[in-house]
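The other protein chains are all here in position, but one chain of the complex has been omitted.
By written order: A, B and C. Residues from 1 in each chain.
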Amino acid sequence: MSHNTFGHLFRVTTFGESHGVALGCVVDGCPPGLALEAEEIQAELDRRKPGQSRFTTQRREPDQVKILSGVFGDDRTGGRQLTTGTPIALMIENTDQRSKDYSEIRDSYRPGHADYTYDAKYGFRDYRGGGRSSARETAARVAAGAIARKVIPGITIRAALVQMGPHAIDRANWDWAEVGNNPFFCPDAKAAALYESYLDGIRKDGSSVGAVIEVIAEGVPPGLGAPIYGKLDADLAAAMMSINAVKGVEIGDGFAAAALRGEDNADEMRAGNNGRPRFLGNHAGGILGGISSGEPIVVRFAVKPTSSILTPRQSVNRQGEEIDLVTKGRHDPCVGIRAVPVAEAMMACVLADHHLRHRGQVGDRA
Amino acid sequence: MSHNTFGHLFRVTTFGESHGVALGCVVDGCPPGLALEAEEIQAELDRRKPGQSRFTTQRREPDQVKILSGVFGDDRTGGRQLTTGTPIALMIENTDQRSKDYSEIRDSYRPGHADYTYDAKYGFRDYRGGGRSSARETAARVAAGAIARKVIPGITIRAALVQMGPHAIDRANWDWAEVGNNPFFCPDAKAAALYESYLDGIRKDGSSVGAVIEVIAEGVPPGLGAPIYGKLDADLAAAMMSINAVKGVEIGDGFAAAALRGEDNADEMRAGNNGRPRFLGNHAGGILGGISSGEPIVVRFAVKPTSSILTPRQSVNRQGEEIDLVTKGRHDPCVGIRAVPVAEAMMACVLADHHLRHRGQVGDRA
Amino acid sequence: MSHNTFGHLFRVTTFGESHGVALGCVVDGCPPGLALEAEEIQAELDRRKPGQSRFTTQRREPDQVKILSGVFGDDRTGGRQLTTGTPIALMIENTDQRSKDYSEIRDSYRPGHADYTYDAKYGFRDYRGGGRSSARETAARVAAGAIARKVIPGITIRAALVQMGPHAIDRANWDWAEVGNNPFFCPDAKAAALYESYLDGIRKDGSSVGAVIEVIAEGVPPGLGAPIYGKLDADLAAAMMSINAVKGVEIGDGFAAAALRGEDNADEMRAGNNGRPRFLGNHAGGILGGISSGEPIVVRFAVKPTSSILTPRQSVNRQGEEIDLVTKGRHDPCVGIRAVPVAEAMMACVLADHHLRHRGQVGDRA
Partner (left out) sequence: MSHNTFGHLFRVTTFGESHGVALGCVVDGCPPGLALEAEEIQAELDRRKPGQSRFTTQRREPDQVKILSGVFGDDRTGGRQLTTGTPIALMIENTDQRSKDYSEIRDSYRPGHADYTYDAKYGFRDYRGGGRSSARETAARVAAGAIARKVIPGITIRAALVQMGPHAIDRANWDWAEVGNNPFFCPDAKAAALYESYLDGIRKDGSSVGAVIEVIAEGVPPGLGAPIYGKLDADLAAAMMSINAVKGVEIGDGFAAAALRGEDNADEMRAGNNGRPRFLGNHAGGILGGISSGEPIVVRFAVKPTSSILTPRQSVNRQGEEIDLVTKGRHDPCVGIRAVPVAEAMMACVLADHHLRHRGQVGDRA
């Protein structure tokens, strides 16, 4: 069972609620001997941290990570900490738990939120800031992802926001260097400029908007993944769909592939110079039959607009009474933005897991 | 690990290759006491069976299922077989293993196929008809799905082909009754008429085309699924993505949700008459926070065009030599068609599993 | 995979080393709505806590548990915390990490310890106090067990030490009330008196001694467990064997059953007054075919003598040099004593897990 765990050999179990004492994760199965310092994890967390621009929630959380176990160093390792092969527990204490009045949320079902479904499932819920259903949980994933990257050192994983609301980027403008130059993780400088004014407008309207994120992994060796229910694309789809507010996932051409004819879709091959085929296209997004082909793995996913908005909406409360609801508080007008580092982390965790699984079955030929 | 198993409490393990002795599955965790006859499974298999129209592969397989274990009946059950709670093994013998010449496939990597990636992973493969990577494996899923439906008797699961190549149906014409009236499982009679001539053209060109399938489950109680990695939508995404040739999955509005504003996307609620909220929309596709809301669950997925085509394509062989390749044989010009009953089966299996998982955690309140 | 996780629906993942920052666990799958306060967990931890008599290690650890997630209460619950159905993370900070000189342990392989095997597996280890292999990890299990007990409220679980070194108790003297009256968790007052002088002698010799523990669960309904690899006895055997230093596990008559004839071993039945059979014996230890019979579940296990002793032993170091080794420090002369509350916790976790699994498959009839 895996309610709060994902992965098989590289396993991540997360815990924690938005306004609880702390959140974190236990990473089990990490190979031994990898150098790992809290600062490295922190660097990834800082990319996802709230309050870094006016376009993300103004909650002030330092998101300071603490390694509780699983690493060790002494004078023989030059003081550096190495993973020991035992579970690595990471904890992030919640500090900005503003003692606000939750009376409205606690009794009401916010449209688009998990309030009603949690009550339907559990009969009871921690309503403070969304409790377990808050996107705050993704901090733990980003922390785990920082470890996963060390398990697959030759693989480069990068994500970018490629659409905000109805506005897609111009792919001809794609420049990875731009991703760090704007608060949207957008690789198209022109689109980023547009998003700034567009999102300001959305924000001032008390509204919100969705987004599309693309994650690309380069340097993935062929052979990761497995038929039939350990398919790399199936695991990636589940991983991305498990991120808050995600409603769709594509690999390679995705839905566009449905409209193609066979001769246009099937990536042709020529002899490569490393003993592998050289693919003449990558409609497949780097995965054939659930197994990596050596081409870049390309995953795209859609994030719905943040459900917490200032526009009044019709709803009901726990007592079944009809109400009108406005969700105040500090919210992301486009929650898709902060999903970018989360997507990288999920990609890293899935690939680390499949790397270990593949190595288990076939050995270091993997 | 789950290379060939899916589900947790309702678990399905499949086996078999396209041209091996037999294929089948073991269904573990099925509740006891459910009436189950081979004929009921056969009825589902017959919907997926090849060779039923000129639009699917002309391979002639009776796909006759045999129940090897897990059911029992005697005079006290009126001769009816009931599930016993122990594993139900199902077997389908392969009969039409035409002794063709595989010399071309065995040495060549067909573009768009898993030939190269299987070799990259395993160093060796059963190349006959695609071996384990053949869509023939989905017969085992359909068989398992027939059992899953019995675990969740109040839930209606139906799927339909809603796009072939670039041609989407007109949703205003949607009529479930039409699905059985054409060889495409298409709910729009007009579109079906178009598909007939369109696909004939594709077939005559020696080409193939993709499709989009939609699966809908009605009558799902609220509460199925679980945060964070047992999300119903994440499991459904993995289930659909594990079907051969699938490249994208959406829940509810899917990618279209990215373009919406918050007030348009969040499904409002009013007081319902069964003690549950009545939702005024279903942009969410019946799932909020990974948990079912009681609204219909709506999943859509894209199938790429069949990679086996008569048009010559550039490729390489196992020796790394460049070749031109034509894939002869009996192929589906639109493999998406036969994915329709498979999608229903996967939906049924995922829901049966989550029903049992939910009941485990909260009891029959589930 | 389950390197640091056990259970399926009631899942416990532990983390932490003997001298790391903290240890703890994440309990996943706990049903919602159960009242749970840290004090209740603490009460169980205090039974296992070191330094409570001269017969256990003199390490001074308060073993103060902190609940990090998974519970919630407000004025409507009368301020009481209830489980929410989401993962419950528990943390115990290490405080008495005496900054001792580990140079001897770090280079040497202590006979009977996991020093060599950890190095053989991981090439690297946290040697401080045994690191992950220390029995200190069992504190996390005891904490998890306190939660498990709440999942199965009608079941009484008690354990006792029934043999120390070669000295077995007299079963005719068994009195559960005595277990709390001596530092050995011994149900036989006379044996406890003997153990006191016996263990003093062992301790003064700088030696150590083994023990046998018996755990009994009463009030277990029939039906828990499952053929074939979800057998209740198989899971209990793994659970007990996973406790540090355990070398044998028995159910019911255990090894003595091998010497019996069929007619003496098979527990006869008469009509009971609750619609269930009344068993005339319990050679089976409450489990038949891997499934509970309703009779008390009886498990016994053997703990080897503590390997850390003051008597010099021959060994080798990491460099492969031969050495003589004395293990100084604060050790339990009979580590079996503190295994008593651990055994209860493991029994509780296994039964809670099987209760949920059974309920999943057959519903509240469970």
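As a convention for this text, a contact is a pair of C-beta atoms (placed from the backbone, for glycine too) under 8 Å apart; a residue touches a chain by one contact, two chains touch by 3 or more.
None of the values given here were measured: they were computed from a predicted structure.
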### Query
Out of B:15, B:174 or B:198, which touches the unshown chain?
B:15
### Message
From the list C:18, C:86 or C:315, pick the residue that touches the absent chain.
### Response
C:315
### Task
In the full complex, which bits of chain A touch the chain not displayed? Write them out.
1, 8-9, 29, 31-32, 85-86, 227, 356-357, 359-364
### Query
If you put the missing chain back, which residues of chain B would it touch?
1, 3-5, 8-9, 11, 13-17, 20-24, 26, 28-29, 32-33, 66-70, 72, 74, 82, 84-89, 91, 106, 121-126, 128, 131-132
### Query
Residue-wise, where is chain C in contact with the chain that is not depicted?
1-6, 8-9, 14, 109-114, 116-118, 120-123, 132-133, 137, 163, 165-166, 202, 207-212, 222-231, 233-242, 244, 246-271, 275-277, 280, 283-285, 287-294, 302-309, 311, 313-316, 320-322, 336, 357-358, 362, 365
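Keep this in mind: only the chains that are shown with their structure count from here on.
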#### Entry: Intercentroid distance (Cα basis), chain B paired with chain A, Å
27
#### Entry: Whole-Å gap between the CA centroids of chain A and chain C
38
### Per-residue multi-chain contacts in chain A, two or more chains
1, 3-5, 8-9, 14, 121-123, 132
